[in-house]
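Every protein chain of the complex appears in place save one, which is left out.
Which chain is which? They are A, B, C, D and E, in the order written, and residues in each are numbered from 1.
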Amino acid sequence: MPKAVLNGSDLAWMMTATALVLLMTPALGFFYGGMAGHKNVLNTMLMSMTTLGFSLVAWALVGYSLAFSAGNALLGDLRWVMLNGVNLAPGQALSPTIAPVIYMAFQATFAVITTALVSGGIVGRMSFRAYLAFITLWIVCVYAPIAHWVWGGGWLGSLGALDFAGGTVVHVNAGVAALVAALVVGNRKDYGRQAFVPGNVPFVLLGAALLWFGWFGFNGGSAAASNGLAALAFTNTFLAPAGTMVVWALLDLRRVGKVTAIGAASAIVVGLVVITPASGFVPPIWGLVMGGLGALPSYFAMQWRARLPVDESLDVFAGHAVGGATGAILTGVFAVKAWNTVQNGLIAGNAAQVLTQALAVAGAAAYSALGTFVLLKVIGLVLPLQAGRAEQASGMDITQHGEEAYATGEGAVLVLPEVGAEPRLETVRAQA
Amino acid sequence: MPKAVLNGSDLAWMMTATALVLLMTPALGFFYGGMAGHKNVLNTMLMSMTTLGFSLVAWALVGYSLAFSAGNALLGDLRWVMLNGVNLAPGQALSPTIAPVIYMAFQATFAVITTALVSGGIVGRMSFRAYLAFITLWIVCVYAPIAHWVWGGGWLGSLGALDFAGGTVVHVNAGVAALVAALVVGNRKDYGRQAFVPGNVPFVLLGAALLWFGWFGFNGGSAAASNGLAALAFTNTFLAPAGTMVVWALLDLRRVGKVTAIGAASAIVVGLVVITPASGFVPPIWGLVMGGLGALPSYFAMQWRARLPVDESLDVFAGHAVGGATGAILTGVFAVKAWNTVQNGLIAGNAAQVLTQALAVAGAAAYSALGTFVLLKVIGLVLPLQAGRAEQASGMDITQHGEEAYATGEGAVLVLPEVGAEPRLETVRAQA
Amino acid sequence: MPKAVLNGSDLAWMMTATALVLLMTPALGFFYGGMAGHKNVLNTMLMSMTTLGFSLVAWALVGYSLAFSAGNALLGDLRWVMLNGVNLAPGQALSPTIAPVIYMAFQATFAVITTALVSGGIVGRMSFRAYLAFITLWIVCVYAPIAHWVWGGGWLGSLGALDFAGGTVVHVNAGVAALVAALVVGNRKDYGRQAFVPGNVPFVLLGAALLWFGWFGFNGGSAAASNGLAALAFTNTFLAPAGTMVVWALLDLRRVGKVTAIGAASAIVVGLVVITPASGFVPPIWGLVMGGLGALPSYFAMQWRARLPVDESLDVFAGHAVGGATGAILTGVFAVKAWNTVQNGLIAGNAAQVLTQALAVAGAAAYSALGTFVLLKVIGLVLPLQAGRAEQASGMDITQHGEEAYATGEGAVLVLPEVGAEPRLETVRAQA
Amino acid sequence: MKLIIAIIRPERVNEVLEALYRAEVRGLSLSRVQGHGGELEHTETYRGTTVKIGLTEKVRFEIGVSDHFVEPTIRAIMLAARTGEVGDGKIFVLPVDKIYRIRTGEQDSAAVTPVMVS
Amino acid sequence: MKLIIAIIRPERVNEVLEALYRAEVRGLSLSRVQGHGGELEHTETYRGTTVKIGLTEKVRFEIGVSDHFVEPTIRAIMLAARTGEVGDGKIFVLPVDKIYRIRTGEQDSAAVTPVMVS
Partner (left out) sequence: MKLIIAIIRPERVNEVLEALYRAEVRGLSLSRVQGHGGELEHTETYRGTTVKIGLTEKVRFEIGVSDHFVEPTIRAIMLAARTGEVGDGKIFVLPVDKIYRIRTGEQDSAAVTPVMVS
C-alpha cells in the first residue's frame, strides 16, 4: 500500500465543511429560540449552545472512539479515547486523504448538533442541571452506538443501508429522542391552557438560513474529500429545500390562504433533512423532486401533532424523525448507481433497497427511544427533570439563568459581587 | 483535446463560493427587513426568502439552460432544461475544471439574489400571491436573457463588454426593475403622509455584514477556479467597500454632522456593487479608489430620490442601478490588462472600452425596464398587485402572512387546527 | 531557487479563511452591541463596523508595509505603501504558495479586529469623531509595530517567542489598550450609579457564535496554507472553547447556582483567545486542557474588575489581555515539537520557553499601553474625547448617530432633506 | 361611569380575559407594566456584576364601564387573577366624567355598550 | 382640570398629533396598548397550531388639560382619529385633583400651560 499523502484540496474543503457544520448548532439555537416565547428564549438558545461545551467534550474524550473505531458490529473500542492516536497523519479508512484530527472534528459537529436537536422536545420546562447531565451522556450512550452501526463498521452499514449524511443516525434518532424526552420530562405546566406564539420570528428565519448554509458542509463534507461525490451532495443540498419550500408554500396557501414565515423556515429545514441521507446517492433532478415530495409527510405530521396532548411543540419529531425517515426510504427509491457508484434504488431496479432502508430507520428509532427513555429515567432519580410551576410561569430565562433576553434596565440596581458584602450604592433598596 | 480533469482545489473553492452566495439572499432579507417598519418585517424578509424556493426552482428547471447554453446571441437553447445533462463531468467551457452541477448552482445563486433585490422596490404593499408569480417568471423572462447576453455567449459579451461578476447583469438589472416595479405596483397608501423609520437597525447591519461575507464568493467565485484571478477579485472585494465606507461617512459628517449606521451599511453594499463588474479586471489600489469614488453617485442619488414622489424607499435604484452603472463605467476606466490578461481600460490607453461599458449598461437597463413592466402588467391582469389600504395599515405581516414578528402572546388563544372543529379550550372567546 | 507556484488548495483555504476573519469584526459588533444598553447599541456596533472602513484603509495604505516588510527589528519599511508591489505572484517569505494580495488581506483582517476589540473599553461615552481618529491612527501606530516585532521579522520573533495567531499581538495588545482607553477617556457619567444590563442577549450569543466560526479562519489560516499545521490549529480552535465553556459553566453554577448565557458566550471567546497563540504548537488534547484551564484567570479577573472604579465594563482586559497572556504562557508550557516541528515547551523539557513567552507578553503590553495613552492624549488636544452628560443620558445612538436601534415610528414626521427647505408635509409641527 | 384599572400577573391574562368575557365586559385595553410591591426581588448576574431587579412584569387592564358593570367586572378580575401568592396585584376604581366612542360620537354609557353585531 | 385618555388606532397617531397641535394642545404622553372591543379577531397560524388573536394594537394618549381645553381637545381627537370603521376607540375624561410641573413646582393650570419659548 502506498503511503497516504495529505491532500490539500480535500483538507481545505473538510476544514471549511467542519466550520460550517459547527455553525449549525448556534443556528439551531436561533431557529428554536425564535419559536420559544419571549420568556424562554435564552433558555432555549442555551440548550443548543451548551452542547458545544458539554457534549463536545464528551465526544472528543469518549464518544468518537466508541463510534468510529473498529470494535464490533454494535460498538467501537476504546483506542481513540482521550484523543489518543488522533493525529495529523492521513490514511484512515473513512478519510484517507486528510488529517484524522479534522475527521474527528467533522464527526463531532454531527454528534453535537444531533444532541442539540433533541432539546427542541423539552423547551420551556426542563431543569437545566438535569439537561446538562442529559446532553453529556446522550451523545455517548445513544448517538455514538447508532453512528457506529451505520458509519463505523456496525451492523446496519454491513446490511447495506444507505445513509449519506445522517438521515437515520442524525434525524430519525434526534426526532424520536425529542418525542421520548417530551413524554418523560412532561408537558409545560400551562400546556394546552396557553397559546405559545413565537417570540421572535426573524430569529427563526436567521436560524433556518444559517442552517442551510451550514448544511452544505454537513452533506458536502460527508464525502470526506473535494470530489465529484461532494459536488453531487452539495448540489442536492442546494436544490431539495427549494422544492420543499415551494410545495410547503402551496400547502399553506391552500390551508390558510397565506404563505407563512414559520412555514418557509420549516420547509427549508425539512427539505434539508429529507435530502440528507440521499444527497450523495441521487441525481440532482431527483434531489429536487425528493425535496418537493418530502414536504408532505412532515407537513401533515405537524398538523396532526398539534392535536396531540404531548408538548413536543417545536415539532422535532414531525420535522426530523418523519423527514429523516422519508428521506431514508426515498433514498432507497431514487438512488442511481451511475451517479453514486455504490448502489441502485427502486426506480433503477433494486426494490430491495427500500426494505433495507426501512430496517435501518426502525433499528435507529428503536434504540434511540429506548436509550433516551432509560437515560432520562436514570437522571430523574438523581435530579428533578422539570422546573416548578412558578419557575415556568416566571419564565425559564430568569429562573434558570438569572438573565433576561431583552432588558431596558429600569429598576435594575447594582450590588457588589460577593455574597454577604455591603451593597456598593446607596440606591440599593432593602426588601419590603 | 485532453480529457478534462476535475480539479479538487477549484471545486473546493467553488463549493465554498456557492454556499457563500446562497447566504446572501437571506442576508438581503435582513438588510431590507431591518429597514422596513416593524409591521412589515416578515413580509419583507419573506420576499427574499421565497426567491430561494420559487425562483430557484424556475432557474434550475428552465432559466439556467436559457441563460448559459449556446443558443443564439439573444437567448440560450433548451438543452439543459430539467437539469438534463447537468452532471459531474468537468470540461464545460465556462467552468472547465469543476463539476457542471456546481456551476449551475453557483449561477443559480446569482439569479436568485438578483430577483430578491428587486423586492426592495415594492416593500410594504405588494400582494404576496402576485409577488410569488412575479419572482417565478422574472428570473426566467428578464434575468436569464440578460445573463445570456453578457456571460452566456450573447451579443454584449461578443461586443467586449466587461462585467466580471454582474455589474450590469445583476445590479443595473435589479435596480432598474425595482424602480419600474415601484411605479407599476404603486406607492404605499400612506406614502408621503407617514415617515417610514427603520424598525430594526441592527438587522440592517447584520444583513450588510453577511452580504459582504457572501460577496467574497460572489466575486471571488466568478473566476470559476482557485487561481490568481480569484485572488484578485477577492482582494478588490475586500478593499472597495472600505473605501466606500470612509467616503460615505465623511459625506454624512459634512451633511448631517453624524456618521450613521444605515449609512455604514449602505456604503458597504454600494462599495460591493461598484466593484462587482471590475473585481477581476482592476489592480487592488484602483479597486480601493473605485470604492471611494463609487460612493458619490449613489450617495447623491439617494438624496435626490427622497424628494421624488415614487415609493422606492429602500433605494434599490440608487444603490444598485446607479452603483452598478458606476462600477461598469469605471471598469472601462481602470481595467489593466497586465492584471486581468483580457483588456485595458481608459487609463491604460483604451478609451473605447468606456463606451462599450456604457452600451452594456444601457442595453441591460432598457430590457430590464421593458421586461419588468410587461411582466407586472400581465400579472396585474390576473391578480391584484397591491394589497388594500386597510391591509397595509394593519401591516403586511399580519394581513399577508398571519404572523407577527415579535409577539408577547397576550390575548392569544389556541384553537384547533381543523376548519369547523370545536375549539379545544374553554378559554376561546366568541366573537362579540 | 525554483520559481514559486501558486497552490490552488492553499489559496482556496486562505481566501476562505480571510472571509471568515472579516466576518469576525461585525460579529464582535453584535457581541459588544448586545451587551450595551438599548440606547447605545448602534453606537457600540458602529465602533466595530467603522474599523472595516477607516482602519482597513489605513492598514492597506500604510500599516501593512510597516508591519510585514523587512525594515529593522522595530519596524518595517515603506516598500509596500499604497499597496505598491502587493501583487498576484507567489513566493513571499511568509506565504510562499499564495498570491501576496491575499496575505495582505488576511493580515488586514487581524489588524482590523484588534482595533475593533479596543472599542469595548470605551462604550457608551466616546465622542465618535475622536473615535474615528483613534482607530485610524491606532492600527498604524500601535498595532503595526507589535505585529512587526512578532511576525514581521522584529525582535520578539527573533527571540523565539511563539505566537501562532496573535495571543500577544492581538489579544494582550487589544486588552491593554482597552483598559488604557477606558482610563483616559474616563467613565460614563452615571457609571457606578446605574446598573448597566445587557440590552439584547441573543445578539451576544450570535456574536459569540460567529466569532467562533470566523476564528477557524483566524487560527487555521495562520498556517498560510492548507496543510497539517492548519489542521492542527483548526482542531485546537475547535476543542479549546468547548473546554472553557464546561469549566466556566461549572464556576457559574458554583458561584450563582446558574449557567448564564453571557457566561457561555464569554467562555467561548475566552477559550478562543487562550488557544490563539498555542493553536499551531500544542497537541489537541492539550488544546482541550488549555481551554479548560484558561477559563480560570479570565473568570476571576472579571469578578475582580467589577469591583474596580474603572468603567471597562465589557471586560476586554479580563477577556483578552488576561486570556491572551494565559494562552501565551501556556503555549510555553504545552508546546510539543513533534507536533509543531518548531519548538518544545515546558512539559516537553524546554522550561526556558515560558520565560520567552512572558517577555513577549510584557513587551507587547508595555508598548500597547504607552502607545494608546499617547495617542489618545494627542487626539484629546484636538477633539473632546468624551460626549457630554446629557448626550450620554439620552443615549449615544440618538446623539452621536441620529438613529434609534428599534423604532416604532410613532410621532415621526417626514421633512425634506435640504437644510432650510420648506417641510414637505403639512403634518410637520413647529417647535413649541 | 367608572374607569377600572387592574394590575395583574402576566400569566393570568388569559384567565382574566375569559372571565371578563363571561361577565359580558367587551371593551378593554391592556398594556405591559413593571410593578413593585411586596414581591421578592430577584437578582441577575452579568459576569462579575450582580444586579438586583426590583421590578416584576405585570399587565395593566384599563376598562371603562357604566355603573352597574362595576361590581361584576371587579368580581371577575378578583377571581380570575388571584393565586394567593404575594404579587397578585391591585384594582383601582376611578370616577369618570365622560366617555366618548370615537367612531360614532356616542357618549357615556352608550359609548361603552357593545354594538351587537351578531 | 381633567385628564383625557384616548385609545386610538396606531395609523391615526400622526393625524391626531397634528390636530392637537393645531388645537394648541402642547403637552401629552402616549403609549402602545392592546385593545379588545368590537373589532374582528384575526387568527395566526404557526405550523399545525391556529391561534386566535383577540387583541388589536392601539395607541393610548394621556393629556392633562385645564377645563377650557377639554372641549377643543376632544373635538380634535374625535375628528382626527375617526375612520368610521369598528375599532376607532374611546375617549375617557377623568377629574383631576391636582397637577404639578416637576421642573418648576408650578401647580394646576399653570403646570399644563406651555412655556412660550419661541
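The criterion applied here is as follows: contacts are C-beta pairs under 8 Å (C-beta built on N, C-alpha and C of every residue); 3 or more make two chains touch, one makes a residue touch a chain.
Computed from a prediction, not measured in an experiment: that's the story for all the values here.
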item	value
Contact list for the unshown chain, restricted to visible chains	A, B, C, D, E
Residues of chain E (touch criterion as defined above) contacting the omitted chain	3, 17, 26-31, 62, 64, 94-103, 105, 111-112, 114-115, 117
In chain A, positions touching the absent partner	408, 410-411, 413, 426-427, 429-432
Residues of chain C (touch criterion as defined above) contacting the omitted chain	190, 193-194, 390, 393, 398, 402-404, 410-417, 428-429, 431-432
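Definition applied: only the chains that are shown with their structure count from here on.
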item	value
Intersection of the contact lists for chain B and chain C	A, D, E
Pair exhibiting more inter-chain C-beta contacts, B-E or A-E	B-E
Option reproducing the contacts of C-E, where over half of them reappear, out of B-E, A-E or B-D	B-D
Interface composition of copies chain A and chain B: same or different, split at half	different
Where chain B and chain D are represented by their mean Cα positions, the distance between them in whole Å	48
Computed distance of Cα centres, chain B from chain A, in Å	31
Two or more partner chains touched - positions in chain C	7-9, 12-13, 16, 195-198, 200, 206, 256, 258, 260, 262, 303, 306-307, 408, 413, 427
Per-residue multi-chain contacts in chain E, two or more chains	14, 32, 34, 36-38, 44-46, 48-51, 54-55, 85
